[in-house]
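So, chain A:
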Amino acid sequence: MALILFLIIMALILIAAAIFAVMQKDLLFAVLATGIISVVLSVFFYVLQAPDVAITEAAIGIALTTIIFIITIRNTSRNEDEYTENHINKFDK
Partner candidate 1 sequence: MNPIISILLILFAGSVLAFGIDSINRKWTGWIAFISMLLAALNLFYLAQTSDLVFSLGGVSLKWGFSSLRLYFVYIILILSLLSFLYSIDYMKGKARLGYFYGAFLLTVLGMFGVVISKDFVSFFIFWEIMTWSSFLLIIYNAYYKVKTQGLKYMIFSAIGAYAMLTAIVFIYHYYGTFDIAVAIKGGVFSFENHIFIPLFFALGFAIKAAIMPFHIWAPSAYADSPMSFTAVFSGAMSKMGVFGLLLVLATYYALHNPDAYVFSQILAWLGGITAAMATIYALIQTDAKRLLAYSSISQLGYIVVALSTGTKLGVMAALYLAVLHAVFKGALFMVAGAVEKQAGTTDMTKISGLIRKMPWTFFVALVSVIALTGIPPVGGFVGKWLLYEALITESNNYFLVIVIFFSSTAAFLYAYRFLFGLFLGQEEKETENVKEAPIKMLIPMLILAIVAIVTGIMPGLIFKPAAVAMQEIGFENVNWQMTALSNVWGNQTDLSIIGMFIAAVFVLIFTFLTFKGKKNTRFVGTKDISSSGELWQEGENWTFQQDFYKPFERAAAPLYKYKMNKIWEDLGNALEAFFNFFRRIYTGNGQTYALYVIGFLALLLLFKDYIFK
Partner candidate 2 sequence: MVISPVHYIVAPLLAAFAIPLLSKIYKDAARVVPGIVLFYNVIISFVLMKQVLKQGMINEVIAGWQPPWGINLVLTPFTGFLAAMISVMGFIIWLYGFRFKRTLKGGVVKYYEILQMMMIAGSIGVIITGDLFNMFVFIEIVGITAYSLTAFYRDRNGAEAGFKYLLLGSLASTFLLLAILLIYTQTGTLNMAQIAERMPEVSSGIKITALVFFLIALGIEAEMFPLNGWAPDAYEQAPSPTSATFAAVVSIAGVYALVRILFTLFDVAGVHQYLIVMGFVTMLVAEIAAVSQKNLKRMLAYSSIGQVGLVLIAFGVGSPLAVFGALFLMLNHAVIKSLLFMTGSYFIYNSGEKRLEGLNGMHKRLPYVSALFSLAAFAIIGFPPFSGFWSKFYILIAASDQKMIFLIIGILLVTIIELVYYLRSVGRIYFAKEEMQDIAHKPSVNALIAMSFLALFIIIIGIYPDIITGYINQAAAALLDKTHYVQQILGSK
Partner candidate 3 sequence: MKRYIIFLFIAVLGWTLAQTFRAIPFGADRRGNLDQPDRVAAFYLKESPETLQTANSITAIVVNFRGFDTLGEVTVLFLAATGLASILYRKEEDDETEERITLISSSLVRTGAKILFPLILLLGIYVFIHGHLTPGGGFQGGAIIATGFLLMLITYKRFDTNHNLMVWLESLAGLAFVATGLYGLFTYGSFLQNTHSVGTLNDLISGGLIPLIYIFIGIKVGTELTNILDILLKIKPGKQS
């Protein structure tokens, strides 16, 4: 029973994290939410008797994907609504 409850809670967290990742304006948090998706997903995989996939998802999804997203955000804009760089001509020398 506990396992099933756990599964359902996990599923809810997964969906909530996904919705959060999509809706959150601050991209850094959105990316962290995708990291959470990966964490929960790897647990999910583990529960579904797929330890190999779980490890892969954990290693690649949590650490690597998140870090490259963060690098990207660092290089672009952090706020979703603020697409444009404020000082466009800053580097146009």
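We adopt the following convention: contacts are C-beta pairs under 8 Å (C-beta built on N, C-alpha and C of every residue); 3 or more make two chains touch, one makes a residue touch a chain; residues count from 1.
On the choice of candidates, all candidates are chains of the complex that A comes from, given by their letters.
Quantities reported herein were computed from a predicted structural model and do not represent experimental measurements.
Colleague: Which candidate touches chain A in this complex: 1, 2 or 3?
Modeller: Looking at every copy, the candidate touching chain A is 3.
Colleague: Which of the residues in chain A come into contact with candidate 3 in the complex?
Modeller: Those residues of chain A that touch candidate 3 are 51-52, 54-56, 59-60, 63-64, 67-68, 71-72, 74-75, 85, 90-92.
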